[in-house]
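Note that one protein chain of the assembly has been removed; the remaining protein chains are unaltered in position.
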Amino acid sequence: MAKSFTNQRMIINTVVAWGIGLLIFFPILWTILTSFKTEAQAINDPPLFLGFDWTLENYSIVQERSDYMRFLMNSVIIAGGSTLLGIVIAIPAAWSMAFVPSRRTKDILLWMLSTKMLPAVGVLYPIYLLFIKFGLLDTRLGLVIVMMLINLPIIVWMLYTYFREIPVEILEAARMDGASLREELIYVLTPMAIPGIASTVLLNFILAWNEAFWTLNLTAAKAAPLTAFIASYSSPEGLFYAKLSAASTMAIAPILILGWFSQKQLVRGLTFGAVK
Amino acid sequence: MQIKSSVAIAGMLAFATATSAFAETITVATVNNGDMIRMQGLTEEFTAKTGHKVEWVTLEENVLRQRVTQDVAAKGGQFDVMTIGMYETPIWAKQGWLLSLNDLPASYDIDDILPAMRGGLSLDGQLYAAPFYGESSMIMYRTDLMSKAGLEMPDAPTWDFVADAARKMTDKDNEIYGICLRGKAGWGENMAFLTATANSFGARWFDEDWKPQFDSPEWKTTLTFYLDLMTDAGPPGASTNGFNENLSLFQQGKCGMWIDATVAASFVTNPKDSTVADKVSFALAPDTGMGKRGNWLWAWALAIPAGTQKEAAAKEFIQWATSKDYLALVASKEGWANVPPGSRKSLYENPDYAKVPFAKMTLDSINSADPTNPTVKPVPYIGVQFVAIPEFAGIATQVGQEFSAALAGQQTADEALAKAQALTAEEMEAAGY
Partner (left out) sequence: MATQQSRSAARIMLAPAVILLLGWMLVPLTMTLYFSFKKYLPLRGGDLGWAGFDNYVRFVTSSAFWPSIQSTLIIVIGVLLITVVLGVLLAQLLDQPMWGQGIVRILVIAPFFVMPTVSALVWKNMFMDPVNGLLAHLWKFFGAQPVEWLSDAPLFSIIMIVSWQWLPFATLILLTAIQSLDSEQLEAAEMDGAPVLARFGYIVLPHLSRAIAIVILIQTIFLLSIFAEIFVTTGGAFGTRTLTYLIFQRVLESQNVGLGSAGGVYAIVLANIVAYFLMRIVGKNLDA
């Protein structure tokens, strides 16, 4: 009796959850499907779901026009570089906040977050002038620095909440055994915090990958990432749904695949200390 | 692998240096319009000819404008060649931001550039940007729908005829809309169309003392006419339709008439993209009998920002991309109908090009636009569908948003005009007029 009740509930849960899940995912699915249609099929009335002639034409047109790999490499380097640099700077900071807290720790943390509220458009001109002065325009280095600064508060916060869950006794034991501070950080704390660090890396990689204001305004040809790639397909002349879909799919596919494969790691540490 | 690729690069470098003593890599910023995409596809021809390599920054029009303006104003020096328009050229040239192109060699034949284009891209007799393609605006209409409505389009129709025809062609149940016009807010979108149209109704942006004129009866007639027409015979969602959206609608056979850039003619008559390619004809933009037609004048042109380190290579590029040879090159690959139009006299004297159905109407439209004398009454400014002052882009985009909101039914024509008048006066005062 009880078992059939649970089964019934399982079925309802499953149906409802799958329905909602597919609904939420549908725009992405539709984009991917459309990318394999011809332009004429893309605007067919009524819309075609699966019964169309699959073609790779759009992808070859897009690739012919813009060298996808170059944009992809820039995205990877900028998102990856800024995240790693941010982690290196944030680990000591988060350590000190988590294990040697002072009265001001909370204020510092909240202040760090408030720097993220600086409106990017408002400071574009100053940053642009600084970039010219230091020769950073259209360089990956420049964007790595900016993206790192933008995401640093989030990185520090995530690591801090994660570190706080690590018992301080373990670090103290290591210190008793004569480990230096550097060794304590690298060989004791970091390995223990791997899940937290992994999810921090993933989240910030995603955020940096999708950032479209600075990456577009501070690059031209050499350092332009996928956000610039998509800006050349946003409204071409004439029918463009299929080409737009192909370009969109190319721009989001890498991060979508990465996200799916690593969603367990991403979710595990994505608590911001919300769980207590 | 790494060794291999670096050997390959070294080889390429050696090859490049062999072809030209000063092989450089230049960065060209351009719009993602069809003709520019084609130019991008032909880059290898340029590299083969000169040895210079080209790195393209191809962006959507609004993003491109913002990027190049920001860069040239802050002297960022990210681009060696920029694609700019007739609006930017004189303003930037006046700031000394552009290099003069008057010293191009005789073989370039600078006098072959259509006078209307050359005039619009020059300041004090110096050419500052070379036209890649030039355009005016005209009516593109469906011959089948026109005869179905029992009408015949004259070569030079009036607005009354166009409005009447649009209403008769409309068949909303079958998704046929009599007329597609721009409604998307932006100085280069709905305001280009509305300013040019206003000229034909005798309206103007400013009087001789730079006082905004949106409170004039002429503007009210223009806007009311436009709103009524679009409500009766326009497509749904017209207030978010720009050039591209309308082009797509027309190609799908959903528009009876479309008044827009002459360059669109080659897209709507191209059977590869257009479902109505064989049913399209052309006419001059309408008038109201006041002596001015509602057509504009525009050129997308290539310019060199002052301060580039690669002036020579940049000039070679502009010479190549805007030359007679380039037109012939495109014609040999894609046919004459697909060459970038509206830039050179010799193109229109070419008998092969004369066979293209829209060639004559394009030239007539270009020739009938007069930037120095755009409307019925005298004006203190230059420009048909724009006013060549730095503040215009910002003001017109905001005015365009008011008109777009009126088209969406969120406010009346009077409210939109009153707001337009107020904000224009405010901005002009801030600019010190």
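To keep things simple, chains are lettered A and B as they appear, and every chain counts its residues starting from 1.
FYI, contacts are C-beta pairs under 8 Å (C-beta built on N, C-alpha and C of every residue); 3 or more make two chains touch, one makes a residue touch a chain.
Because the structure is a prediction, the values reported are computed rather than measured.
Undergrad: Can you work out which residue in B:A23, B:I110, B:A331 or B:A422 touches the chain that's missing from view?
TA: B:A422
Undergrad: Touch as defined at the start, partner being the missing chain; which of B:T25, B:T47, B:Q66 or B:T158 qualifies?
TA: Candidates B:T25, B:T47, B:Q66 or B:T158; residue touching the omitted chain: B:Q66.
Undergrad: If I consider the whole complex, including the chain that's not displayed, which of A:W30, A:W54 or A:Y187 touches that chain?
TA: A:W30
Undergrad: If you put the missing chain back, which residues of subunit B would it touch?
TA: 62, 66, 69-70, 73-74, 91, 95, 175, 184-186, 235-237, 239-240, 248-249, 252, 254, 390-391, 393-395, 397-398, 400-401, 404-405, 407-410, 419, 422-423, 426-427, 430-431
Undergrad: List every residue of subunit A that touches the chain not included in the displayed model.
TA: Where subunit A meets the chain not shown: residues 6, 9-10, 13-14, 16-18, 20-22, 24-25, 27-28, 30-31, 34, 43, 45-47, 89-90, 92-93, 95-97, 99-102, 105-106, 108-110, 112-127, 129-130, 149, 152-154, 156, 181, 206, 209-210, 212-213, 226-227, 230-231, 234, 240-241, 244-245, 248, 251-252, 255-256, 259-260, 263, 266-267, 270-276.
Going forward, only the chains that are shown with their structure count from here on.
Undergrad: Taking the complex as given, what residues does subunit B use to touch subunit A?
TA: Those in contact with subunit A are residues 27, 29, 32-34, 37, 40-41, 55-61, 63, 66-67, 70-71, 74-79, 242-245, 247-248, 251-252, 264, 267, 273-275.
Undergrad: With touch defined as at the start, can you tell me which subunit A residues reach subunit B in the complex?
TA: Contact set of subunit A toward subunit B: 39-40, 43, 64-66, 124-125, 128-129, 131-132, 137-138, 216-217, 220-222, 224, 228, 231-240.
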